[in-house]
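Every protein chain but one is kept in place in this view of the complex.
And now, chain A:
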Amino acid sequence: MSSPEKWTHPGPDAAPATAAKPTAEQVIAGLRATDEGGADLVQLLTPEGERVQHPDFDIDITAEELRGLYRDMVLVRRVDREANALQRKGELGIWVPLLGQEAAQIGAGRALRPEDMAFPSYREHGIAWTRGVKPTELLGIFRGTDNGTWDPVEHRFHPYTIVIGNQVLNAAGYAMGQKFDGKVGDADGEATICFFGDGATSQGDVHEGFVWAAVYDAPLVFFCQNNQWAISEPTERQSRLPLYQRARGYGFPGIRVDGNDVLATLAVTRWALEECRQGNGPILIEAFTYRMDAHTTSDDPSRYRLSDELELWKLKDPIERVKVHLVKQQWADQAFFESIEAEAEQIAIELRDYCVNLPDPPAGRIFSEVYAEGNPVLEAQRDEFLAYHAGFAGGEH
C-alpha cells in the first residue's frame, strides 16, 4: 500500500490547487491503493461481465436468481439517488449515499435467512431492502421526524447505529445469545451479521467485538465494507495491513471479496453464515468496494480524492457488469431491463411523495418511550410542557 502522504491533498502551505496538479506518481499511487484487491480477492464476475470460477467459493446461479439480484441493485440505487436528490431539494436534512456499494449489500443481504439477525451501521439501505424494510421507513431519521421507524424485531434488522462501531459489540452479544439458546450447530441454526466500514476498524468497540466473538465462538459474520474512505481518511490511515488479514490475529478466518461483484459477495457471505450456523464462527469478510459518492451529503470528496480514482471505479460498476452478463447469457432482454427501470421509477415516485408528505411528529414524541416503565419526574415535565404548548392558539400535541 502506498503512503498516504504521497497522494493526499496538498497542505495549506502548498501552492494553489490549480498549480498543484498531482504528479503521475501520485496518481498511480492513489489508484493502486484503491484499485486492486490483491491476489486473495474472491471474484466470480469480472468488471467486463465475464463469469470466472473460484475453487472454494463458486456458486450455482440461475437466470431468475441473477435477474433478481440485478433488480435489487437497480432499485436500491434508484432509492439512493432519489433520497440524495431529496436532500439537495431540502426535503431531507442529510443523506448517506450507498452508490457503488449495491453489490456488497445485496450480495450479503440475500445470503441471509429470515431467522438471521443483521446489525447495520447507517449506510445499509441495501441490507434494509433485503430485510423487507420499506425504503420509506429509512426516511424518518434523515428528515428528522423520527429515528428510523422499522420494527427491528419483525425484520430482524437492528436500528441504524450512528456512533461508529457500537453495533459490533451489540451484534457480538446477540450472537452469543443465539449460541446460548442452542441455535448453533443444527439444521435450524441462526447466525448474526454485522456491518461496519473500514474506518470503524480503528474503533475499540470493533476490536473488542472481535475478541468477544472469538472467545465465545459466537455465530457472527463481521462484514466490513471497505469503501476506501472514512470521510476523508483513506484506509491507509486505519491499518498497515489489508483489513481481512486482521482476523488472523483474533483467531478466525478473514476473507477479502470483490465487493462490486454481487455473485462473489453472495457466495462468500452464504458460506460464512453457514459456517457460523454450524458453530465454526466468527468470520470476517472484507468487501473491497468503493464509495462512488460523498460520505454524506454534507461532504465534498473533491477536496480529498482524485477524480481519476472515481473514473477508474466507474469501470468496476457493480450493476453494469451484471447487466452485461445477463445480456451475454441471453438471460434478459430489453423488455426486462425496461420493466426494472419502470419499477425503479415508481419506487422513486412513492419515496418522494411519502417524504414530502411525512408529517412532523407531535410535540409529545419528545417524551414518548424514553423509559419502558415510566419516570414520574419526566412525566411531570412532559405534562407541564404539553399544558404550556396547548396554551397557544391552534396548539396541538
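Going forward, a residue touches a chain if its C-beta (ideal position, glycine included) is under 8 Å from a C-beta of that chain, and two chains touch if they have at least 3 such contacts; residues count from 1.
The working rule: contacts and distances are computed from a predicted model.
When the unshown chain is looked up in UniProt, the name that turns up among "Cytochrome c oxidase subunit 1", "Tetrathionate reductase subunit B", "3-oxoadipate:succinyl-CoA transferase" or "Pyruvate dehydrogenase E1 component beta subunit" is "Pyruvate dehydrogenase E1 component beta subunit". Contact with the chain that does not appear here is found for just one residue of A:Asn166, A:Thr201, A:Asn226 or A:Thr265, A:Asn166. Contact with the chain that does not appear here is found for just one residue of A:Ala39, A:Ala187, A:Ala335 or A:Ala372, A:Ala372. The omitted chain makes contact with just one of the residues A:Thr149, A:Gln245 or A:Thr296: A:Thr149. Remark: the residues of chain A touching the chain excluded from display are 146-149, 151-153, 158-159, 161, 163, 166, 168-178, 180-181, 204-205, 208-209, 211-212, 215, 368-373, 375-378.
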